[in-house]
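What you see is the complex with one protein chain gone and the rest in place.
Just so it is clear, A, B and C label the chains in written order, and each chain counts residues from 1 on its own.
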Amino acid sequence: MGGNTFGTMFRVTTFGESHGPAVGVVVDGCPPRLPITIAEIQRELDRRRPGQSAITTQRRELDEVEILSGVHEGLTLGTPISMLVRNSDTRGGDYEEMRTKFRPSHADFTYKTKYGIRAWQGGGRASARETVGRVAAGVLARKALAAAGAIDIVAWVQRVQDLEVEIDAATVARDAVEANIVRCPDAATATRMIALIDEARKAGDSLGGVVEAVARGVPVGLGEPVFDKLEADLAKAMLSLPAAKGFEIGSGFAGTRLRGSEHNDPFYDGGGRVRTRGNRSGGVQGGISNGEDIVIRVAFKPTATILREQQTVDEDGHDTTLKARGRHDPCVLPRAVPIVEAMLALVLADHFLRQRGQCGS
Amino acid sequence: MGGNTFGTMFRVTTFGESHGPAVGVVVDGCPPRLPITIAEIQRELDRRRPGQSAITTQRRELDEVEILSGVHEGLTLGTPISMLVRNSDTRGGDYEEMRTKFRPSHADFTYKTKYGIRAWQGGGRASARETVGRVAAGVLARKALAAAGAIDIVAWVQRVQDLEVEIDAATVARDAVEANIVRCPDAATATRMIALIDEARKAGDSLGGVVEAVARGVPVGLGEPVFDKLEADLAKAMLSLPAAKGFEIGSGFAGTRLRGSEHNDPFYDGGGRVRTRGNRSGGVQGGISNGEDIVIRVAFKPTATILREQQTVDEDGHDTTLKARGRHDPCVLPRAVPIVEAMLALVLADHFLRQRGQCGS
Amino acid sequence: MGGNTFGTMFRVTTFGESHGPAVGVVVDGCPPRLPITIAEIQRELDRRRPGQSAITTQRRELDEVEILSGVHEGLTLGTPISMLVRNSDTRGGDYEEMRTKFRPSHADFTYKTKYGIRAWQGGGRASARETVGRVAAGVLARKALAAAGAIDIVAWVQRVQDLEVEIDAATVARDAVEANIVRCPDAATATRMIALIDEARKAGDSLGGVVEAVARGVPVGLGEPVFDKLEADLAKAMLSLPAAKGFEIGSGFAGTRLRGSEHNDPFYDGGGRVRTRGNRSGGVQGGISNGEDIVIRVAFKPTATILREQQTVDEDGHDTTLKARGRHDPCVLPRAVPIVEAMLALVLADHFLRQRGQCGS
Partner (left out) sequence: MGGNTFGTMFRVTTFGESHGPAVGVVVDGCPPRLPITIAEIQRELDRRRPGQSAITTQRRELDEVEILSGVHEGLTLGTPISMLVRNSDTRGGDYEEMRTKFRPSHADFTYKTKYGIRAWQGGGRASARETVGRVAAGVLARKALAAAGAIDIVAWVQRVQDLEVEIDAATVARDAVEANIVRCPDAATATRMIALIDEARKAGDSLGGVVEAVARGVPVGLGEPVFDKLEADLAKAMLSLPAAKGFEIGSGFAGTRLRGSEHNDPFYDGGGRVRTRGNRSGGVQGGISNGEDIVIRVAFKPTATILREQQTVDEDGHDTTLKARGRHDPCVLPRAVPIVEAMLALVLADHFLRQRGQCGS
């Protein structure tokens, strides 16, 4: 069984290799009669696309999306929505050396061993290029969520290496995030992050960090215990992203240092609706959204492909060295922001439809 | 769609409420002709069961398991294996106050709002009692994995609040873990952890911490990109556990502070098989196992149910206070160890069967 | 992947072998707050149970059902509902000869070859005894359907061998079906059918025939093209029943002899709702219910186990003969009636929840 479908009610299937003809997605289960335009999808793809700034890969892809099915006169039909982006700037030649050598901490070795074959140019299926389809689908997910209320989803770069911004998830605005190329909502920190990434880029090295995300306005009741708890599906969604190594919700790892009496979020009468003081739960209790902000964090490792000589082996298993060429992100975090938002939207849309199906609202 | 099934090829469906007649599991897709005994399953359930030591809940459940189907003369049939544990020590009376009041940071409020009804005694479906079925299924998963090689799965308590053990995942032995009631493989640290938990228990409070786990001997090739990457399904498995708030694989959050040149795991010729120096990848690259140890960590928050008065609301949404009675774990970590092992086994077994199905080995 | 789960939103997983400890079912995704009693489930199981009349198997099973989870104070919780029936009258000895010999046209040979092992007593998992769980789940499915309107599901024996009743599906009443032991709503035909079956029983032989079923009051809109069309899932549901060899909806095979101009069902204004004249579509158009009666027919072959000597092979593949003992239905049709109804209810309930999830009503 291939693992290229995500979701149960709102089902997203992506396809495509980095240097093949195209990447794309089929969304099945999207509610009908949602208004959707190419421009709305393109706007999100532009946030994800390579070459958008000095601190991302310089691969030049316009990532122009085409809708092949499922939309009629600007409205979704309730049938599968297929969207396609052609790969254009595919300099396979940059990868010639990787044809026979495995990049350390990349997917070359495992793909080759698992499948007995691999598309060696640019990472093939393991390339972050695959997330084009996720981002396109995420736009539809947000549309589907409109029926659940005014849900606001924002992600941002919370940390690059050791450079961290402490900011209140409750109030981060999309505009502040988009105001700079690193997508950190604090301008001063952003400037320092950009300098840090630029320095790593020049050194042929790479950096990791943390993306934080919030969903505000989520209704109570999303999440399907015991296995499809909301945080479980969020964790899966985020760990399915290239370079992701960790996931937290609410108080996360830090919260484990508190005592129960400190950690619990007391309920109170919020004037017609039950609220909590504090949000260490991160908006989810018992696997089900509780109406508070959903707050998550995702750890992204430093990009595996670096422009320095590294020890590795070739396809015959013999020791060798590799110095990658090609165009790579020195830090995936700025481009990961719209992708994390998309995955968050996909999980919420899927659980909203599930909840509506089983419980009727 | 209910969310009570985990896995695709090796499918586990659990059922049961804390104070209902029984908890149990159906395992569908288990390979045929595996030898299995009641004693093997009981041994694992005994590691999970309440009342096993002074630092766990004193609810007295023998958790005696019965196999209802799928096994014939000591061998699995290839048909669904259903296993049942009756609830016996169900003092619903301890929960009388919770009939109308929501415990802070517990699932009472969200279940009631989602379903419009809840089994208020002891957490109902949200109780950790549900994990009985997971542990029983985990025994079968380990059996199924035998065809993939000699895979060794061990988990342990790595941290309680701020009390941490630094230990090499590559060499932790099950015996050392089981040598004490807190399940920390370092005896000295274990003693201090036990004292810490006991102190919290006496104070009517609770503690959280981290469980670490390793799977040794996993073959290369398990994991189904792009959504069902091995780490994605592991993250989902772990975040589906009661009280889990975070997940890491390999270098995790700490690894994001390194540069790519420091973080990458160089490949080398390991004498007929490709190995890596270092294991920041945690045994998974590009979503697929690479043959190195799989190493993960799970954050568990302090138990929500504490024996102190807390601010909360009642079912009408009015402010009130609650002082829980009942028998609760002051720290879930010691009993979480066999559960984390079971989930790890379930994920590996599922991916082993998927790999064998698609790729033929 | 085991194949023991049916449905996507309303998911039914059955377990159990004919001569193992028990048979049962887990229903996941059942809407919450549905009133349900043991008596309601027992009533349907009694319609299915062996030994209910002179023309069914004489195995004496009371088939007393126990609810293990998912119901609280008479209402469904929205959590998995597990139901159990112990096997009591298990005379394994009757099957001693079948330990080493394969019954012709039964599942003995294929199970043994597929799994390398089989529960040889009474057919094991291939026994119709497995349908206990389906019938129990069907009661819940009917409850879940109540939110879709007053849907009336009735099945009956339409033909035994060549003895056929022509009756208007639109008006068949459950009472008329239950008025006789063969479950044919026409009393005169029923009497002749009973005599025919009794004659076959005395001859140690068996008979087949056709069960017809109708669902009245189904709303427009159930069915999920293109693969999960309503008739596709109905066909799968029915062909998953023991002894089923064919399925038709509406005009079925006979309708293929008409011209389009004769076959089409003209629409007309039915006074505020669109109706069709004629119902050759059988209540489904383009895979989606159209509001007319859903009418299907299922072909059941004559029972494979007969009490006559037959040519066969043993487990070593050598020619031999077998004369079955044991207690068997000379004709499965009377007991198939409640099972077909249950499967019809399961399909409709699943599609109702899917439609509500995706389209919001």
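As a convention for this text, a contact is a pair of C-beta atoms (placed from the backbone, for glycine too) under 8 Å apart; a residue touches a chain by one contact, two chains touch by 3 or more.
Nothing here was measured: the structure is a model prediction, and the numbers come from that model.
J.: In the intact complex, which of the presented chains make contact with the chain not displayed?
T.: Result for the missing chain's touching partners among shown chains: A, B, C.
J.: Given that one chain is not shown, which residue among A:S82, A:S206, A:S281 or A:Q310 touches it?
T.: Of these options, the touching residue for the absent chain is A:S82.
J.: So which of C:I55, C:V182, C:A200 or C:A213 would be touching the chain we can't see?
T.: C:A200
J.: Which of these touches the unseen chain: C:V135, C:M238, C:I294 or C:V337?
T.: C:M238
J.: In the whole complex, not just what's shown, which of C:Q121, C:N180 or C:T276 touches the removed chain?
T.: Reading the full complex, the residue touching the unseen chain is C:T276.
J.: Over the whole complex, note the residues of subunit C touching the chain we left out.
T.: Residues touching the hidden chain, for subunit C, are 1-6, 8-9, 14, 102, 104-111, 113-116, 125-126, 130, 159, 161-162, 200, 205-210, 220-221, 223-229, 231-240, 242, 244-253, 255-269, 272-274, 276-277, 280-282, 284-290, 299-306, 308, 310-313, 317-319, 354-355, 357-359.
J.: Since one chain isn't shown, list which residues of subunit B touch it in the complete complex.
T.: 1, 8-9, 29-32, 78-79, 147, 225, 353-354, 356-360
J.: Need a quick check: the contact residues on subunit A for the chain that isn't drawn.
T.: 1-5, 8-9, 11, 13-17, 20-24, 26, 28-30, 32-33, 66-70, 72, 75-82, 84, 114-119, 124-125, 353, 357
The working rule: only the chains that are shown with their structure count from here on.
J.: Which is it for copies subunit B and subunit C: same residues on both faces, with over half shared, or different residues?
T.: same
J.: When you take the mean of every protein CA atom shown, which chain's own CA mean is nearest to it?
T.: Per-chain C-alpha centroids compared to the overall one single out B.
J.: Rounded to the nearest 5 degrees, what is the angle of the rotation relating the C-alpha atoms of subunit A to those of subunit B?
T.: So the angle, rounded to a multiple of 5, is 180 degrees.
J.: Express in whole angstrom the distance between the two chain centres, defined as the mean CA positions of subunit A and subunit C.
T.: Centre-to-centre distance between subunit A and subunit C: 45 Å.
J.: Just give me the whole-number Å value for how far the CA centre of subunit A lies from that of subunit B.
T.: Between these chains, centre-to-centre, one finds 26 Å.
J.: With centres defined as the mean C-alpha position, give me the subunit B-subunit C separation in Å.
T.: 38
J.: Of all residues in subunit C, which are in touch with two or more distinct other chains?
T.: 1, 8-9, 29-30, 32, 78-79, 353, 357, in rising order.
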